[in-house]
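Here the complex is missing one protein chain, while the rest keep their positions.
Let's turn to subunit A:
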Amino acid sequence: MNKPLRRVAIFCGLLVLALLVRVNWVQFVQGDELKNDPHNRRVAIERYSTPRGNIIVDGKAVTGSTTTDSGDFKYKRTYKNGKMWAPVTGYASQAFDANQLEKLNDGILTGTDDRLFFSRTVDMFTGSKQKGGNVVTTLDAKAQKAAFDGLGNSKGAVAAINPETGAILALASTPSYDPSTFAGMSDKDAKAYNGLQKKNNPDEPMLNRALRQTYPPGSTFKVVTASAALENGLYNDVDADTRSPLPYTLPDTSGVELKNEGSIPCENASLRQALRYSCNTVFGKISADLGNKKMKAEAEKFGFDNAKIDTPVRAAESIYPTDNRPQNAMAGIGQASNRATPLQMAMVASAVANGGKLMKPYMVDQLVAPNLNVVQQHTPQEMSRPLSPENAQKVQSIMETVVKEGTGTNAQIPGVIVGGKTGTAQHGENNKDNPYAWFISYAKTDKGTPVAVAVVIEGSDTLRNDIAGGKLAAPIAKRVMEAVLEGEK
C-alpha cells in the first residue's frame, strides 16, 4: 500500500503548493491593485484616520480637521470661509472623494506621499501617528476677499496673477459652495452634495468658473489682436493711422458690415484710439489682414489652445478657432467661437504687464512636510514670450490710455498706473442672452507690476452695450488690485 500512499502524499503536497502559489498571487502580484482599489474602503479609512494636513494662505490655514464619530472615519475636513476658498481648495469629503488641491495633493495632506517617507519612518520609530503635510498656496487673502465680496450675488469669476512670477493671487467664483457642508458621510452631507449638483441647481455652484469655465472673451481679446499686429509688423507705431475704413465690410461676404457700438471715431483711428474706444472695425480688419494662422499663433503664445495649463489644478482649454476669413475677422474682436477662461485673460494682461514675458501660472508655492521641511518649492517658470519688450511697452501704453480716458475709467487708482481693457461679450442666438461683462487689467508701481487681474460677470441684464465691462467688472478689478497693492506696501 505504500506506493499509492506516497502518491497521495505528493498530491496533498501539491494541494498545499497550489494554495501557496495562490496566496502569492493574491497578496504579492495583485496586492497593490487590490490595496488601492477604489472600492476598498481601507483607502478612505486611511485617508481620514489622521488629521489631514492644511492648505495655507498667507501663513494661515483655510482648512482644518475635526474628529467625528461617523463609523470608520476618525477625522473630517473643515473649511474656514469655505465659500470664498472653494475654487482654490476644492473639497475633500468622506463620501464623495476629493477634487482640486485637496485631491492633487492628497498624498502630502494625508502623509502617504513618497516624499514624506523619511518623516513617516521617524514617526514609526517614535511611535507617533502619521501626520499630513501642508500645502502653501500663493494666494493673497485680501485680494481673494476683495474679489469674492466684489462679485457679491452676481454670477462670475475673478482671477488675479502676479505678472512677474505667475503666482495666482486670487481665484474667486460665484455662486460658490461651502465644502464643509458635505465633508462627512451622513445623510445630511449627501443631501447637501446632491443639492449642489448641476441637475438640482442650475446655477452650478460647484463649477469653478475662474479655471474651469470658458467664456467668449469679447473686446478684451482686442489686446491679443493689437499684440499680433505689432508682433507681425503690421503696424509699428500705436499712434499712427491704421488706414481703417468705416464702415468695414467683412472679407468674403457680400457686404456684411462689422458694426461698432455707437458712433465712435474709428475711421483711420490709431491703435491707441481704436483700443480706447474699442473699435470693432479696426481690430476686425487687423485680424483679417493678418490671417487666421498668424492670429492663432499669437493667441497660442498667450496660452490659448493649450489643454495642459496646470496650476496644478488644470484649467479648461481656451480656444482661438481655426476658421474662415470672415469668422477669423470676428475672432479678432473676440466674438467668433473663441473661448477663454478668466485665468487665460488674466494671463493676457499679465504677459503685457511683464514686458511681454508670460510666466506659468501656479498656486502652490510649497509643499511642507509635517516636520516643516520643504519637500517641494515652486520656482517661477517662463511659459512663452508673446511680445517683445518694446511691443509690450506699446501695448501697455495703449491699455493705460483705456483706463485713463477710455472705457475703463472705473479702474483708476490714484497714484498708480493702471492699464486695462473692457469687454462685453454677446452670447446666445442673435445676442438674445444677457452679455458677459469683462474687464482685464494690471497695476504698475515704481517697484514693479505686482498684479494682473481678469473679471467676468455673467448675465448682467442691466446693461447690454459695450460699457457693461467698464461699469460692472472694472470696479471689482480695481478692488482686487488695491488689495494687492496694499499688501505690497
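As a convention for this text, a residue touches a chain if its C-beta (ideal position, glycine included) is under 8 Å from a C-beta of that chain, and two chains touch if they have at least 3 such contacts; residues count from 1.
Convention: contacts and distances are computed from a predicted model.
Choosing from "Molybdenum transport system permease", "MoxR family ATPase", "Cell division protein FtsW" or "Lysine 2,3-aminomutase", the protein name stored in UniProt for the chain missing from the display reads "Cell division protein FtsW". Of the listed positions A:V26, A:V122 or A:A240, the one in contact with the omitted chain in the full complex is A:V26. Seen across the whole complex, the unshown chain contacts subunit A at 1-9, 11-13, 15-16, 18-20, 22-24, 26-28, 30-35, 37, 39-42, 45, 72.
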